[in-house]
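Apart from one protein chain that is not included, each protein chain of the complex appears where it belongs.
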Amino acid sequence: MAMEKQNQEPRIGFYVCHCGTNIAGMVDCAEVAHHVGTLPNVVMSKDYKYMCSDPGQELIQKDIAAHGLNRVVVASCSPLLHEHTFRGAVEKGGLNPFFFHMVNIREHDSWVHTDRQEATEKAKALAQAAIGRVAHHKALETKRVDINPTTLVVGAGIAGIHTAMTIANAGKQVVLVEREPTIGGHMAKFDKTFPTLDCAACILTPKMSAAGAHENIRLLSYSEVTKVDGFVGNYKVTIKRKPRYIDEEACIGCQDCIPACVFKTPKFADEFNEGLGKRRPVYIPFPQATPQIVAIDPNVCLNFKKGENGDRVVSDKCKKTCVEACGDKDAIDFTQTERFEEIEVGAIVVATGFQTYDATRSPSYGYGRYDNVYTALEIERLVNASGPTGGHVVMRDGKSEPKSVGIIHCVGSRDKKTNAWCSRVCCMYSMKLAHLLKEHTNAEIYNFYIDVRTPGKGYEEFYGKLLEEGVHFIRGRVGEVTDWAMTPEEEGKLVIRVEDTLAGMVRRIPVDMVVLATGLEPQKDAQDVRRLFNMSCGSEGFFLERHPKLAPVNTFSDGIYIAGACQGPKDIPDTVAQAGAAAAEVLALIDKGYVEQEPNTAFILEDECSGCKSCIPLCPYTAILFDEKTDKAWINEALCKGCGTCVGSCPSGSIVQNLFEDQEIFSEIEGVLAYD
Amino acid sequence: MEIKRTIKYQADRVRGFGREVMSVPGCEKLKDCIQCGTCSGVCPLSIYMDFTPRQVMALTREDFKNEVLASHTIWLCASCYACTVECPREIRITDIMYELKQRAIHEGVYPKRFPIPVLAQEFTTMVRQHGRVSEGLLVTKLYLKTNPIAALGMAKLGMGLMKTGRFSLKQENIKQRADLARIVATVDNESVKA
Amino acid sequence: MTREWKPRLVAFFCNWCTYTAADLAGVSRLKYAPNVRVIRLMCSGRIDPQFILEALAKGADGVLIGGCHPNDCHYVEGNYKMLRRFQLLKRMLQDMGIEEQRVRLEWISAAEGDKVRKVVNEMTEALQALGPLGLPGRFEEWDREVEHLAATVQEKEAAGCACGAPAEPRDTEVAHV
Partner (left out) sequence: MRYGYFPGCSLKGTGRAYEESLLPVMQHLGVEMVELDDWSCCGATAYMAVDEGKACALAARNLALAEQGGFAQVMAPCSACYLVLNKTQHFMQDYPAMRRLVDKALGSVGLKVSNDTPVRHPLDILLNDVGLDAVKQKVTRPLKGLKVAPYYGCQIVRPYSTFDDQADPVSMDQLLQALGAEVIDWPLKTKCCGGSLTGTLPEAGLRLSYILLKEAKKRGADLIATVCPLCQFNLDGYHDKIEAKWEPVRVPTVYFSQLMGLAFGMPANRLGLQRGFIPMPSLPRAEAVAA
């Protein structure tokens, strides 16, 4: 029996990896191998250039056979990277994969230390700990868990839509949740896309309506995820359906109610147009909105007017003309309230996007102080034919066209005082807006940049095109935008003061309009969303991928993936590529049909349990139960997630965690301290 | 037409100068400069400088000690801190200017008869000796040392100040001048040790 | 020992936040003191106070515990449960006369590679200033004392002394808990 073989005296094989020079450059690998070779139970000890390579893995397999090894330790990189690889190699060599332990001497040693002797000593100590530990390892079986084939996609911008469509096209069910009344996200607000200048709506809206109509997609707009329970393959998700005061089934999207509203002229700031346009209390964000269902804004609708004591007072000014216009469709329902719905899914893709930097945080550029300082997103709406001015670029006075425009790059990007990162898209969208503004107004356009970054297909060529069009490019981060004049030509203008760093002199440039190329930053509730889905955020606040290169759409929680700008600033092509990648990961998971769970669960030694029950309230998964007949506690393995909290606090020491048994950890402690 | 050759050879540098400056408290972040020009853009005096503040950062980092210490730029800095506050890399440019001024004075390379370094030195001498600055006396000394003719032009201002009771040639003194001298001597002593 | 004494720091890091942060420190090539030896656990909630005592008893000069920030625990609230135990342990260590700075608990998220560097360096410096804890040596000393006392008691008993209880071995009692 395998079990017997493995319970024999430990025969440990040890391997230390050079990782090229990544480890060997700072750790004397031969010396580590030599030292470990002298330890008890070690039958062979080797150093090798790349243990994770095929020959490296084969080496382990051959040695298991040749030397009768029953335990293997590899000292190389982080177990989070290659533990899986080496367990596989050990298994192929005929051993239970859990007779393996990995020592991290790269991320935790060679990369973070500068003294070769110290780093080598540390590697020896860590290896010695693993040798002590692995002797206590036991054969374990992994548990298979079935995967629910339905997927939840959170956020329906271009990333979420593309992910949902890809999964749905493969014949799998998707629930697509969007918190706004319409899907489409930021992309729906853009006029054109760079560098091809094709119209954003023309390429996005067909995708939006296809997603809305897809037989495998259940679209929940104006909804938010409020709770996530469970684990990979079996998540239980609670979704809040916010009241839009419209029966979604009954509304046919005729929009007859909108002009019927008692507000004869639209008077409330229109979010979709960045507040440049106005809407009524009953509205549809934009003509191609998906779903084609109106919404009623209770903050401004007279029907929801609150009295001084907070009670609803139905104003007699509201004639319910919208209800009248709706007629026997009877879709308007002022009594709607928040509803909660629970769904079950196997995988989740988070595609919650970004928000743009708040330009008032950079007061020297005068946004909010001077009328004609705009954000880039406002200009997107201003040049858009379906925007608030029908595509006429006029300034806030409503009539004059700008004759000169200054576009300031890197507002809220590359600035340690606000956001330190490069937002990746601003150079390109600034050039796009420069082109569009020139096309619409023939104004003199000045771009103020720190560096022009055009790393994309056709991007550098687009820069060339702009130069040919006569757009000015001035290398210098603008010092300030003010409205005081030094010369007659500056009277009544906004004056940009900047060092033209290439000319090596300070310039004052008067313009009619200033556009701030605001950067991309995490959504303001990113931290809440992160907690909801048990993800991590990088220091800048974007969601953290499992590995920056090899697992860019995975998170540290299995079954939860990220796509698009919630992971970091990116343009549309990259967002779509990442959305496709996330969909592929989900499909791979669903298609396999099951996941293997790490067998690091806990169990109770019945004989030793004193029945004190102190472990029971500690378990966040209610996996510990109490058997009244035997007066002992027991653990439901299916519910246990393997944190070990109960183990650490059992007064009688009668709970054991697989892979983290007390004896294993004590040996590790002894090991790290034994070496001198 | 007079032409001037401006090429710089590696030998024109004073190797290690940049590193030295960057090791001084407050000057470390010069390493992070991305040459965006915000400092020059917000500097109210950059328009009078021979090198813009941004160029001073570049020259310092690249070891062009002679060029930097001889430049007018460091003496034109009025310590308004606009650059320090606006710099996207959080470089304390004003403090770097102070450091460069100190070095220029130490090496005696500042422009002669240029009133600003003279003022700085007269000021410190007065503080060291008396503990307080007597503005009238200080300004008078300054003009006599740098530009006696301009002093005549300032006479009207001086008269006005005297009339409004704001001008005096009396030297203010603190009581514990000996303490002051000992503090200064201790700092000197420590600097020599370092 | 011929070599110069250097502080020995044992760290228990949770898999999801602090261990990952230490990986990030590596990937970012941050440099910190080599005195730390990390032991990985799935959750800081797994940390049994015995682990900390064992580490000190086996020759560590200090112990560092790293877990997820409050509300960020991968297992909902293992870090809180650790915190509760940790408070009790601190009191006990105080009674044993072990300096407070020798055992430290830090919340370090997966993104805070630099915090790993900072905390390890700070702790190494603090331990350097405190000097060796030297519990293993002290144990030997205490063992000798107890043996000596036992021998005395035996002698006295043999001599027919009726006083019964031996002289109070004050320190030893606590130290062997």
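Letters A, B and C mark the chains in the order given here, with residues in each chain numbered from 1 onward.
Throughout what follows, a residue touches a chain if its C-beta (ideal position, glycine included) is under 8 Å from a C-beta of that chain, and two chains touch if they have at least 3 such contacts.
Bear in mind the structure is a predicted one, so any value in this text is a computation, not a measurement.
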item: Missing chain: touched chains present in the view; value: A, B
item: Hidden partner chain, residues of chain A it touches; value: 363-364, 366, 369, 480, 482-484, 486
item: Where the unshown chain meets chain B, residue by residue; value: 24-26, 44-45, 48, 76, 78-82, 84-85, 92, 94, 98-99, 101-102, 105, 115-117, 119-121, 123-124, 127-128, 131-136, 139, 142, 156-157, 160-161, 164-168, 172, 174-176, 179-180, 182-188, 190-191
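By definition in this document, only the chains that are shown with their structure count from here on.
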item: Overall pattern in which the protein chains touch one another (line/ring/star/complete/other); value: line
item: Selected interface, A-B versus A-C, where C-beta contact pairs are more numerous; value: A-C
item: Where chain B and chain C are represented by their mean Cα positions, the distance between them in whole Å; value: 53
item: Centroid spacing, where centroids are CA-atom means, of chain A and chain C in whole angstrom; value: 37
item: Interchain centroid distance [CA atoms averaged], chain A/chain B, Å; value: 49
item: Touching residues (chain side chain B, partner chain A) in the complex; value: 34-43, 46-47, 52, 54-55, 86, 88-90
item: Chain B partner contacts - residues on chain A that touch it in the complex; value: 364, 410, 414-417, 450-451, 475-480, 497-501, 504-506
item: Of all residues in chain C, those that touch chain A in their complex; value: 1, 3, 8, 10, 15-17, 19-20, 22-23, 25-27, 29-32, 34, 37-43, 45-48, 50-51, 54-55, 58-60, 71-72, 74-78, 81-82, 85, 109-112, 117
